[in-house]
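FYI, not all chains are in this one, though none of them got moved.
Labels for the chains are A, B and C, by order of writing; each one numbers its residues from 1.
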Amino acid sequence: MHGYVRPGNSQPAWLFPFIVSVVVVLSVLPLARLAVTGITAFADGGAVAVLTDRALWQATYYTLVTAVLGTLISVLIGSLFAFLLTLTDIPAKGPLSFLFVLPMMIPPQVTALAWVQMSGPSSPLLKALGIAPPLGSPQPLYSLGGIALLYGVQHAPLVYLALRAGLLGVPRDGIEAARLSGAPALRTFRDIVLPLALPGMIAGAAIAFVSCIGNFGIPAILGIPASIYTLATLIFTKFAAFTDRTFGEVAVLSGVIALISVAGLAVQERALGGRDYRILGQAGAATSFQVGWWRFLFVPVLLIVLFFMLVAPFFALLAGALVPAYGVPLTLETMSFNAFQEVLLRQTVTRTAFANSLFLATVTAVGLLCLSVLAGYVLTRRRDVFARIVASLIEIPYALPGIIVAVAFILVFAAPLPVFNVTLYGTIWIILLAYFASFFAVSLKPVVSAYRQLDPALEEAARLAGAGFFRRLKDILVPLVAPAAGASVILVFLIACNELTVSALLWSAGTQTLGVVIYNLDDSGGSDLASALSVLVVLMVVVMMLLLEWLAKRLPKGVVPWRS
Amino acid sequence: MAKLILNHVSKQFGTGRPAVAGLSLDVREGGFLALLGPSGCGKTTVLRMIAGFEAPSDGAIFLGERLLANAAQSLPPERRNMAMVFQSYALWPHMSVADNVGYPLKVRGVSRETYRNRIREALDTVRLADHAERRPAELSGGQRQRVALARCLVTEPDVVLLDEPLANLDRHLRQEMEETFREFHQRSGATMVYVTHDQSEAMALATDVAVMSQGKLLQVAPPEEIYARPEGRLVGSLIGRGSVLSLNLPGGLPRKLTWEELRPVLASPALGSTADILVRPEDIALSGEGIATRVRSSLYEGERYSLILELEDGQILRTFSRHRPQVGDVVHVTIHSAWRL
Amino acid sequence: ANLVLYTSQPNEDAQATVDGFMAANPDIKVDWVRDGTPKIMAKLQAEIAAGNPVADVLLIADTVTLERLKQDGKLLAYKSPEAANYDAALYDKDGHYYSTKLITTGIVYNTSAGLKPASWQDLAKPEAKGLVTMPSPLTSGAALIHAQTLTAVDGLGWDYYKALAENGTTAAGGNGAILKAVASGEKAYGMVVDYMPIREKAKGAPVEFVFPSEGVSAVTEPVGILASSKNVEAAQKFVDYVLSVEGQEGFVKLGYIPARNGVAMPEGFPARDTIRVLPLDAATALKNTDADLKTFSGYFSSN
């Protein structure tokens, strides 16, 4: 009959099929094409050889160990910041959280290099303290621990943003009831706040974990010198020595990564499993904990962490941009602004890249937010096997190293599209599509966890008011998940802004991205130019964040993560 | 506007016991049904099924000829033109009070002016005109409830569902709001279903009272009828503040018993098969004569004392008194009339 | 359609090459894409697998890679008239690919280092313990060729690599990373391609490059035309151009050793005849790749 729906169903009938088809285009098609190519590459056998290769399992082990440790570290740092900056009354919350989002903008390689130098024989810091190790002593960061530590640092802001959204949903009276029950601040945090913010925390941890699995920059710099290969670096070595079996091997490696990420998702489901996170009644914890004299401990701790995460790498970048050649000490005499002049005024590609990256990042962030709001709705309302499969399929592309995603997209889109007879390959649109595929998971996670926390009565009231699906999405649901939506947009924007590995294979004349330009400059020996451009990118992001700050009054509460 | 029909409706939440079990109920066109019953008996669940938030596990719901829902299909709530006050209010925290109240109008796309006028009127009715720009979080419990009320009454719904809409209001406001309901009901002719624990509210407002227990419907009747002639022990003890005695009634008596019929029965001990007799407090007179009872407790209620009297065999009677007897005193009572359940 | 060039030359060099070619052939427009060899190969192979390779001309890395493409039948044979001016070892006799320059791998050292190395063997000395770094053959094609060339030399062989490994040598990243490590003083010695330290030294970096006495390995950045090219004529013109005197002098200007006989050396390089370039047979190297990689990772995975 017209207008009727399946009982208990609040989403329009077309919604799930729509999400499924999006996922098919973004994820299933490319992955399946890669798998098929991989299988054909093994036409004469050889799959067994790859699977029994010790290197594969070694790399799997290293990947898992570093990813798990890295996730733990980033959850630790991210939670510390999220909790202190969201729920307590420590001073300077705004500026601190503003700064804490920035490390995501510093390419992981830069942070890694900065740290290597900071802890190495030529470290100005250690030299000044007189504890610099002698030339040639082993570098402690070239180890599993070092990789994990950097993973942790690099991904802590992801956890911070996702968890913050979760914390904002914790009801204030729940915290108060616990305090009155006799639970001191920490106990309340552990028993009430944390469990209620668990969806946010787990979302953050899951993004961090998956990012660790797919990360290439950090293990390339810290792992290879110690012969520690993760799956991502192993994949890269396969491409380095190209044979006709390469696609097969790469497909197998990607399969392992996909399995790990699906397993991660299962763990995540398990951790959230069966519980109810719907906040009943009024949400909005705001400032609920007084830190008192502890602020004299907390604030310095946060500042020190920020120093290592942001200040040190940023100044390493800046120094790299100001010296004429690598290894020349930075003094007033050697300092020059040549590199900035070169990238700003003489390299026309800089402007193209800024335009491209801004376009790509903006469209990806906003487009994915729209998709996530829809997909998140479906996935939290239908909790069946299909929903779980779709969730995994969204997850996998983000877990895969960018080069794999790019290869898969080339395989699908290099030939003209059937029916339409247009070729996406070589245009900016294929990069955009690949970004959509890659970052869908990042965008979706916080939104899903926010949906989980929603009191269903709020949507019901809107339905009864007569609001159809889109109407209540716009008026009720999106504003209610605003903190998560804000986190989602900012996460995706920042990640897409200096994305490298996906666009590295997909760019062509005129569609260079910032990541590609920086990489190419660096790779061609222009490390000063690369540093200068990186500095400019960071500055651009700061400017855009300030712009957002200025806009914040007109945005729903909680959207801008550094405002409380 | 049309008749609201619940046809053998059941709802299982998978907890073993059904929340609503085979409930059939007609609310006449433009009727005002009060739904009473102990906490957890399924009242909210019935409202939620009428609104369309829960699909019945079994049975069907109609509005006139139109099927609203059965186990297989359901008209979405946004197309039912109903309004509801949620037990938990369900205010939207991100909107101001005015926006909360005006949202159903906005969705219906009324003109800016009507919009503003209607909001102002609704807020005036609930005495919150000067809180229009606040957020729900900045309101007291009762104020929130009033916002929910205003939002419910701002449009012209076919069916209005009220889930304890006055639980957090003081007596004055309550009376005013009752008056508002009455007016709204007369003006709009909407069918209203009203869940409450306050019986005088229910009696004063409703054209029909339905009593539920453990998911089942026990009785539906107009207020006077259900008060005077309740069916069964449960309804008898739920409606009003009467006490139920188990007495050894001889056959052949009418259901409504007089003092003459009761007096001999009260004197003889209850043995063998017994009948349940409902005695209303207002039908008990404290007088020098009658049977002797001992005062078990007497509680001050302002207007009067509420007494619990113990009969010889330990059964209790409830009644009122303007004066305070001492606990333990023996008082004599006569029972003007009683009702066999 | 425009001629599409895939190259692994650094940005500025690629631009210069293309500019030079377009100046000589004003009616041909060139689009170019540059990236590291592994990525270019991944891209190209994926395009081939998808059935629509975009590139016409390759100007990448080393003869081993092009030899592999040739054996897969992906390259077009073209006998360039310029070939007469090249050593026969520098091009494929069927005309599938031609070397365009010599990029040698030698030793870079930080000027503050105690030992001034003169030969490969010096890096295995105790004075260099823990101070040497080199690109990993597992991630860089050039590094693999370097290893294959050195191990074919009498007196070095795989034993030399074993000695390096025991001496605490690390195998990390690409040439850029090696240079940074040495220039910043994190390591004292490194194996690296010639032009990088020579350029950086000119800009003031505290590094020095030596051509070791045993000889240097070289990759030759060969040019080749894809069999699937739809722009064969233009592609052939491009090959002729990079092999011509004009094209070769362009490379010299950028600081590379030209492959063509009789072209002058770039600034900062010793005379051509003082550099001993060790030979490498592309086909043999290709055959041994897997085994060599295994041997290498056997030595270098224990630390």
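Quick note on the criterion: a contact is a pair of C-beta atoms (placed from the backbone, for glycine too) under 8 Å apart; a residue touches a chain by one contact, two chains touch by 3 or more.
Computed from a predicted model, the values in this text were never measured in an experiment.
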item: Protein chain multiplicities, whole structure file; value: A x1, B x2, C x1
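Quick note on the criterion: only the chains that are shown with their structure count from here on.
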Chain A omitted: connectivity of the other chains: B | C
item: Chain centroid nearest the full-protein CA centroid; value: A
item: Most contacted chain pair (by C-beta pair count); value: A-C
item: Distance from the mean Cα position of chain C to that of chain B, given in whole angstrom; value: 88
item: Chain centre separation in whole Å, for chain B relative to chain A (CA means); value: 54
item: Footprint of chain B on chain A - complex, ascending; value: 1, 3-10, 280-284, 455, 457-458, 460-468, 471-472, 475-476, 479-480, 482, 556-557
item: Touch list for chain C against partner chain A, complex; value: 9-13, 31-39, 41-43, 45-47, 49-52, 54, 65, 68, 72, 110, 129-131, 133, 136, 138-141, 144, 168, 170-174, 176-177, 179-180, 182-188, 196, 199-200, 203-207, 289, 293, 297, 300-303
item: Chain A to chain C touching residues, read off their complex; value: 37, 55, 113, 116-117, 120-122, 135-139, 142, 220-221, 224-227, 229, 233, 236-237, 239-244, 246-247, 324-328, 334, 403, 406-407, 410-416, 423, 425-426, 504-505, 507-509, 520-527
